[in-house]
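As you look at this complex, bear in mind that one protein chain is not there, while each of the others sits in place.
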Amino acid sequence: MKLQEYAAKELLVRAGLPVPPWSVADTPAEARSQAAAYLAAGADRVVIKAQVLVGGRGKAGGVKLAATADEAEAVAGAILGMDIKGITVRRVLVAPAADIVREYYLAAVLDRGARRIRIMGSAEGGVEIEQVAEEDPDAIVSLLAHPHLGLLDHQARQVAFAMGLGDRWKEAVPVIRGVFAAAIANDADLVEINPLAIVRSVEPDGTVSESIQALDAKVTLDDSALFRHPDLEALRDLSEEDPVDVEARGLGLSFIRLEGSIGCMVNGAGLAMATMDLVKRAGGEPANFLDIGGGAKADKVAAAMRLILSDASVQVILVNIFGGIARGDEVARGLLEARSQQTRDVPMVVRIVGTNADLAARILDESGVGIEAATSLDAAVERAVELARAAA
Amino acid sequence: MKLQEYAAKELLVRAGLPVPPWSVADTPAEARSQAAAYLAAGADRVVIKAQVLVGGRGKAGGVKLAATADEAEAVAGAILGMDIKGITVRRVLVAPAADIVREYYLAAVLDRGARRIRIMGSAEGGVEIEQVAEEDPDAIVSLLAHPHLGLLDHQARQVAFAMGLGDRWKEAVPVIRGVFAAAIANDADLVEINPLAIVRSVEPDGTVSESIQALDAKVTLDDSALFRHPDLEALRDLSEEDPVDVEARGLGLSFIRLEGSIGCMVNGAGLAMATMDLVKRAGGEPANFLDIGGGAKADKVAAAMRLILSDASVQVILVNIFGGIARGDEVARGLLEARSQQTRDVPMVVRIVGTNADLAARILDESGVGIEAATSLDAAVERAVELARAAA
Amino acid sequence: MSILVDEHTRLLVQGITGREGLFHATQMQEYGTNIVAGTTPGKGGQVVLGKVPVFDTVAQAVLETGADTSVIYVPAGGAPDAILEAVDAGIGTIFCITEHIPVLDMLKVVAEVDARGVRLIGPNCPGATSPGKAKVGIIPGSIHLPGDVGLVSRSGTLTYEVVQALTDAGIGQSTCVGIGGDPIAGTNFTDVLTLFREDPETHAIVLMGEIGGDAEERAAAWKAEHMPDVPMVAFIAGRSAPPGRRMGHAGAIISGSGGTAEAKIAALEAAGIRVADTPSQIPGMLREAGYRA
Partner (left out) sequence: MSILVDEHTRLLVQGITGREGLFHATQMQEYGTNIVAGTTPGKGGQVVLGKVPVFDTVAQAVLETGADTSVIYVPAGGAPDAILEAVDAGIGTIFCITEHIPVLDMLKVVAEVDARGVRLIGPNCPGATSPGKAKVGIIPGSIHLPGDVGLVSRSGTLTYEVVQALTDAGIGQSTCVGIGGDPIAGTNFTDVLTLFREDPETHAIVLMGEIGGDAEERAAAWKAEHMPDVPMVAFIAGRSAPPGRRMGHAGAIISGSGGTAEAKIAALEAAGIRVADTPSQIPGMLREAGYRA
């Protein structure tokens, strides 16, 4: 689960990291009043940032500065409703603009190959780390935390010194440890601060001081561990999600809506992807990814079918079940149940093999409902694409 | 640092372990009122237990039952002031007597050889575990916690089943984990519950229930880790300690008062023990163990000397310093400082070798104070014993 | 021969009295797998499947039955501990079927498993079958044919699909191994290829990968270096997956430039491994690659 910047920053604060104040606005008016407050408190300008879960929002015009409350309202109005890579901006973050002395990069990320949490830091902050990795790999310091002992003090020091934060290493070490701690405390696959910055601030009495601050944050949580962080579920931004995805999650189904016309219902993520690949190869377009999981019962199958059919662009449904834990007869019963409640007449191509496939075939056969049966995956896909073409 | 039973029980409770109520009394009157309260609350009898840091208090008559408040006062009066293996009882624990169904043994203990924390359990509780180990070693289940992962769930289950607590393993597992957790949370070398018991209790409505309870507790803390548990220092029972020991600890000295007449001041615990061994071998009796530590400065040496002299039975002082981190001249200066403040005329045999020994010899020599110098350890010991004999 | 499991396997089923555990234990026993014991805390003393004793702890089970391999059907909350219990009891090969184990738990578990020299397959894996000898896990037994093609896969049902395709084409398998699709797994493609290389009865390889991570790329490079002459065909699921969306498996994330189907296919082909467009092409491509049953 990816968190929006504002939610990610909340987790950083809980881990004791220094984050400048921020607020979240859903309307230009909200943004205006928040900006006015920051400006009144001494900020020269405020920054308004689109809250979307895709990269490149800056280049897309989703991050702007404003020097007055009027300007903040106008900028927020322009960003809210903007489309960034297919996502509509529904929320902006408002924060005082920081007086940045220097930008750094810092992250804790799951390294699947090394099977450890990797800490990465760089004095080249504020740009995509992939770009730094390509152009100047020596500018990145990277090391693996111990699987049991975590990030050790000396590792945090090593990162601090290698990032060029040697003259303020005592301030940097808790920040580096904090990023790791945030990953562990929240079961995060990724905690990224880019930029981490040395920020200059001027007190009312004119004193100038500099400190390390986290100015942006990306956090991705491990979905399998959400059960032990019930509070984090509240940070999920449902506004950006397709309501159908939300419903699918409630049903324990793995569902992703796509653009095509062929609804797919498959058991197993790998087989589901392979089925979609074959649909595409045969000239069709899958309408969704759907893995009904291992022990799917009839009622879950029926619910999954309703989800697929809720998409008006679905013209044909392709069911591909290889029984293992899932039993063919259960799936067949679920299909019939869904069919009986179905208001829209969409043709269905069904291929069920493996555990209790014979029973499934008999159930479907005896039902008298017009469900086309296929035994081979290739034939099922071909027929589904053919039906979709006919319907188009 | 060994904790009294009442302090040890406090740590068990903090670790979530089930411990029946208890209170602590310093006078028979206190014990009486506490007993009265337990009896009024439904207890059939109360148990009064001497709080001393030596084993075998039960056999010594330091643990007694009482059925009435009068009896409790009388029993407490008999136990308070009692001498148990040289320790005067100054405090008793008062608790409702438990209706014990069965007794078990459970402990987490530092295993120096294995360099792990060892969990030990037995269905043979209520007796010394050393006796069980000798007579029926198979009655003890014992396993090592992981140095990083701690005591794993399956290890706790294994202990529970092997202890014969299989039919209540879901109740036993948190207790076993709790004992380990108490050791870790407090940096304890030993957390021992003996007996751990299944206790029967009768509710006012006549319902009988059974549950696992910790009826006694021994805890030994790692002195080197006390700095990170400032709250635990408050659990130390100063009443049982020699005030001189308390003062020595305040000075950062390792000091133990003994019975003899030859005060010893040595740097290094091993050399201090060896010096005492030689004194005893030569027919003398050391008055104390004292390790002045590595970098002992003059003022610390002087303080150590005052400690030794505060013991009226000291007839001669033997100083044995092998300079390494400790520098001979610093020690010599400390000795002279102490000598100048000395009210009692006790002869002193001093042997200083190693770092700055020449300087030390010159300082002592030039002082004109009557300090006998010796160059070999054997000669120094022999002379000290001779002087002690002469003084006796 | 075969790898990981065979007729000598003495199997322990952890969580044998649970719904999943009992169902699959029955299937495994019917296939001929030698199940010697099961465990469920508090159910020690029971007997299931006609003759399989149930123990409270793995330590007891190993002591009394000499189990050397275990398969875990314990829910995600208890599965990491179940793996470590098997390790501590001296089990040498552990299959963890359980899905949805948190990644941080698995980081600790694999560190310990590696340190102790134990083989862990999974978690979130379908297990392994050596046709005609033993099946451990949840792969349907009926789809197999004994033979000499080794199969390794990150997927579950997709594995079955390919096994069925091989069997239908008359191509038998030495051992079929599902290593699971989780981001952190005990055994990777290269580990299994290493085992297959040591197996004199495995004469060709089928590798079923999917998008995400770089395990396929590493396996390709290893194969090219260590077993260049062995016929091998691969398949990568997820060519049509939109970038950045999860497709069920946490493993199937495309992050940055790495982990795409294109990158994996390119790496496999660069290593001289043919990549099939559909599972049904695999038997033919194996023969084209020089495999003769």
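Points to keep in mind about this one:
Labels A, B and C are assigned to the chains in the order they are written; within every chain, residues are numbered from 1.
In this text, a contact is a pair of C-beta atoms (placed from the backbone, for glycine too) under 8 Å apart; a residue touches a chain by one contact, two chains touch by 3 or more.
Since this is a predicted model, take the numbers as computed values, not measurements.
Within the whole complex, touches from the chain that is not shown fall on A, B. Within the set A:Arg91, A:Arg157 or A:His229, the residue that contacts the chain not displayed is A:Arg157.
In the complete assembly, the contact with the undisplayed chain comes from B:Leu271, out of B:Ile100, B:Leu271, B:Val346 or B:Leu359. When the omitted chain is restored, the residue from C:Val47, C:Leu63 or C:Ala115 that touches it is C:Ala115. Where chain A meets the missing chain, the touching residues are 146, 148-149, 152-155, 157-158, 161, 166, 169-170.
Those residues of chain B that touch the chain absent from the view are 54, 110, 112-113, 115-117, 130, 147-148, 184, 187, 189, 222-225, 228, 254, 256, 258, 266-274, 276-281, 286, 289, 291, 294-295, 322-326, 353-355, 376-378.
Here is the rule we use: only the chains that are shown with their structure count from here on.
Between the Cα centres of chain B and chain C there is a gap of 55 Å. Spacing of chain A relative to chain C, judged by their CA centroids, is 28 angstrom.
Those residues of chain A in touch with two or more other chains are numbered 148. Multi-chain contact residues of chain C, defined as those touching 2 or more other chains: 108.
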